[in-house]
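One protein chain omitted, others in place.
Per-chain numbering from 1; labels A and B assigned in written order.
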Amino acid sequence: MAEPVLSVKNLTVQFPTRRGVLTAVDDISFDIMAGEVLGVVGESGAGKSMTGAAVIGLIEPPGRISGGEIRLKGERIDNIAPDAMRAIRGRRIGMIFQDPLTSLNPLYRISQQIIETIRTHLHVGEAEARKRAIKLLDDVGIPDAARRIDDYPHQFSGGMRQRVVIALALCAEPDLVIADEPTTALDVSVQAQIIDVMKELCRERNAAIMLVTHDMGVIAETADRVAVMYAGRLAEIGPVRDVIKNAFHPYTQGLMGSIPSLTTDLDRLLQIPGSMPRLSAIPKGCPFNPRCPKVFDRCRIERPDADPVAPDRRVACWLYPEVTPA
Amino acid sequence: MSELNTPGTAVPLEQSPIAPKPPGRIRQALDSDIVYSYTRSPVTIIASIIALLLILMAVFAPLIAPYNPFNPASLNLMDGFTPPNSTSFSGNYFALGTDHQGRDVLSTIMYGLRVSLFVGALATLFAMAIGISLGLAAGYNGGTLDAVIMRIADIQLSFPAILIALLIFGIARGLIPPSQQEGAAVWVLIVAIGLSNWAQFARTVRGATMVERQKDYVSAARIMGVHPIVILVRHVLPNVMGPVLVIATIGLALAIIEEATLSFLGVGVPPTQPSLGTLIRIGQQFLFSGEWWILLFPAITLILLALSVNLLGDWLRDALNPKLR
């Protein structure tokens, strides 16, 4: 089997506070292969963005990775010096955030930002870097790229800015792209275009993508596999089509049922009672047990781990017996 | 938890059953972030103790002061210029010495603190009242009213507060008949200092009001047709008081110093009712003749008072700023 681009094992992120230590990400493991899009989905407080931040080494203190390991192409990156991590970010890991203005410096022209990134990470000359930058902007769908490259970020619309950010994330030919809610701030009609661009370019370049979002629709459109997070834990992970059409974990089932359908008339939506627990009050046993319609005694006492239950699928739920892969 | 009587189907409570019971009111207050940040800041604790001691000294001066420095009958000119920690000609002990008229420096400081704090506090309250009302009106209405009020504030802020206070003080002197000037002096001082400091409050309140009035809880009240004044007082005011308290604390320190400066310049309270500023003015006449204590002790008191109040203000500003938590 090929080596995964990103391998996360038993990752735990904790925040010491004066009322005790909060666990924002609790013992999660997953791999992403080259050319693959892994969707990480969850509601607010599920720990999905924190997982992304851990991978790129941008957890804000006092938060810290307190357990597990993160490997980029086999090499550990969770315990390296900040300087080394900075070199990896941008070069080997590209980043796309919800607000394009967090990635773009308003004071510099787009050309300066992209060319500088290219030249910092790849050893090419100014002219060559500029040529590449224009090509890249063209690829992400910016019309008249050769002229617009010298514009400032504020001269672009929201959708165009997000395209520039994608170009910036890809310009150093990274192995992995972390996209944290890349389309959340955009209108539906723009969102669809951005999803297309992102998917296409990464596939062409064989980059792995970790796509963090709350929007199941975006996941369905983009991801190959999906990891569903709940209260800092992995509830379920598997191929997108399987998880969406045949969810195993009661939380995923509830989540899918609570999305209003575009094709089916329903009188009422399926609803999960209650809400995601606060980090300071995560229930004992399975964190979903107080809201779960299928809860039984074991769920209230013992915590399930995300164990394999079918080919390429892991579920953290006592309803499904663990299957040892043959 | 109550019975669910939602129509149709039961909508379950959005509460996790393991949620802890909310603590009582007092425990909740003690557990708040403000209290937490207070207990974590030794400088603030020391500052608050000093401020509290000084305030208590001022409030209870008639009870705890060793002498009454304003009772001419108890004064003995022969006791004049007694150095600190010594017994005077007439056999009285003076911890901080006496001044040229034989008044006990410790007692005059206690009584002076009373005047300084009284003037400072009332002037700050006066500035707050004007500043909050004008700031609310400007921020909520916008338009011409806002432009007029804020331009006046801008003009005033471009002059030093002390200059404004001197100007108002001068005008008041001209208006009040000389026979009543001595009695009115403290009130004129309060008005002058208050008027010279309202602009800070107005600016802050206006900014906060403009933010709050955009929020939908104000919209909800407007849809119901609640009167704008009721909206301002009941909805907006409580939400803009945080920053106002910070400025009020720092403003109190400034007002005390301003009063001291005016009194030092001789335009403040009359010498029969000396404040810390007046005491410093008296003391500086004797500094070079060797009677340093007459100046030094009131000056230290003023510095301690202004500094401790200022430190409390700084801490309050940081504690109320969610970004620094």
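We take it that a contact is a pair of C-beta atoms (placed from the backbone, for glycine too) under 8 Å apart; a residue touches a chain by one contact, two chains touch by 3 or more.
Here, contacts and distances are computed from a predicted model.
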item	value
Record-based protein name (UniProt) of the chain missing from this complex, from "ATP-binding cassette domain-containing protein", "Cell division protein FtsQ", "Response regulator receiver domain-containing protein" or "Putative tricarboxylic transport membrane protein"	"ATP-binding cassette domain-containing protein"
Shown chains touched by the chain that is not drawn here	A, B
Chain not shown: contacting residue from A:Leu22, A:Ala146, A:Ala192 or A:Ala310	A:Ala192
Option touching the unshown chain, where A:Ala24, A:Ile115 or A:Ile272 are the choices	A:Ile272
Among B:Thr39, B:Ser90, B:Gln181 or B:Ser219, the residue in touch with the chain that has been omitted	B:Ser219
Residue, one of A:Glu116, A:Asp138 or A:Glu221, that touches the chain absent here	A:Glu221
Residues in chain A touching the chain absent from view	43-44, 157, 159-160, 187-193, 195-196, 214-218, 220-221, 240-241, 244-245, 254-255, 257-273, 275-276
On chain B, residues whose C-beta touches the chain left out of the figure	1-9, 11-15, 22, 215-217, 219-226, 235, 238-239
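Keep in mind that, in the parts below, only the chains that are shown with their structure count from here on.
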item	value
Distance between the centres, which are taken as Cα means, of chain B and chain A, whole angstrom	52
